[in-house]
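Up next is subunit A:
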Amino acid sequence: MKDMLEIRWHARAGQGAKTASYLLAETAMEAGKYIQAFPEYGPERTGAPMKAYTRISDKPIRIHSQIYNPDVVVVLDKTLIGKVNVLEGLPSDGIIIVNTTQPPEEIREQLGISDRKIYTVDATGIALETIGRPIPNTPMLGALIRVVPIISLDEVLNQFRKKFEGRFKPEVIEGNLQAIKRAYEEVKGE
Partner candidate 1 sequence: MAINLREIALKEEKLVSGHRLCAGCGASIIVRMVLNAIDEPVVVANATGCLEVATTIFPFNAWNVPWIHSAFENAAATIAGVEAAYKALKRKGEIDREIRFISFAGDGGTYDIGLQALSGAIERGHRAVFICYNNEAYMNTGIQRSGATPRGAFTTTSPAGKAIPGKPQKRKNLTEMMVANGAKYVAQASPSHWRDLMEKVKKAVNTDGPAFLNIYSTCPRGWRTPDNSAISIARLAVETGVWPLYEVENGKYKINYKPPKGFKPVEEFLKVQGRFAHLLKPENAHILEEFKKDIEEEWKRLLSMEEATNK
Partner candidate 2 sequence: MKTQIKRIAIEGNEAAALAFKQVNPDVVAAYPITPSTEVVQKFSEYVANGEVDTEFVPVESEHSAMSACIGAAAAGARVMTATASQGLALMWEMLYIASALRLPIVMSVSNRALSAPINIHGDHSDAMGARDSGWIQIFSENVQEIYDNIFQAVKIAEHPDVRLPVMVGYDGFITSHSEEMIEILEDDVVRNFIGKYKPKYTLLDVDNPIAVGPLALTDSYFEFKVAQAYALENSLPIIKQVGKEYGDLTGRYYDVIERYRTEGAEYIIVAMSSTVGTAREVVDTLREKGLPVGLLKIRVFRPFPTEDIINALKDAKVIGILDRSMVPGSFGGPLYHEITSAFYHYEKRPIAQAYVYGLGGRDITTQHIEKVFEELIDIGKKGKPNPLTYIGVRE
Partner candidate 3 sequence: MKLPGWKELVNIGPIVPAQTSKEYKTGDWRTFRPEIDYSKCTTCLFCWLFCPDSAVKFDGQKVYIDYDYCKGCGVCAAECPVKAITMKEEEK
């Protein structure tokens, strides 16, 4: 692997991709990594397709340009496929993780690709069952750290609790922790 892991998050504004990208960065930082996370800003409002980025490295991160060749693409909303080029710049050994009820094979078919690694998880379903709202960001984070084990599940859970304690009700925090855990367990690759 190269020095730096670069991740691109695809979502609709309001689905929490920025939060997930930051949470991942913060957890990685707690684990001793250097980090950078930033969303792509525009005048778009809730519902519009958006992107967020995370960089994680063992060395200080100095680069300030956007990410053009991510190692991992995380798609928080399956309906974006076909509308947004989620594969843009993703190299042939890149990883794509999609929030969907469909198995990876079907997604591969839809994307029309033979290379790259594809993973899927029903993050929205998990979120509805655990948090009670269709917010797929935290389960997708759980799936991501399973596929790319840069940080441990416990580290993510602890960081989530730390970041949101006092800001969210205990049951919301608990729901999110459950969501992360379940997605971590349920993510499927080909």
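Per the selection procedure, all candidates are chains of the complex that A comes from, given by their letters.
What we mean here is this: contacts are C-beta pairs under 8 Å (C-beta built on N, C-alpha and C of every residue); 3 or more make two chains touch, one makes a residue touch a chain; residues count from 1.
Bear in mind the structure is a predicted one, so any value in this text is a computation, not a measurement.
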Completion exercise
Here the complex member from 1, 2 or 3 that touches subunit A is candidate 2
Handout entry: Contacting residues of subunit A [partner candidate 2, same complex]
Key = 22, 25-26, 29, 34-39, 41, 43, 61-66, 68
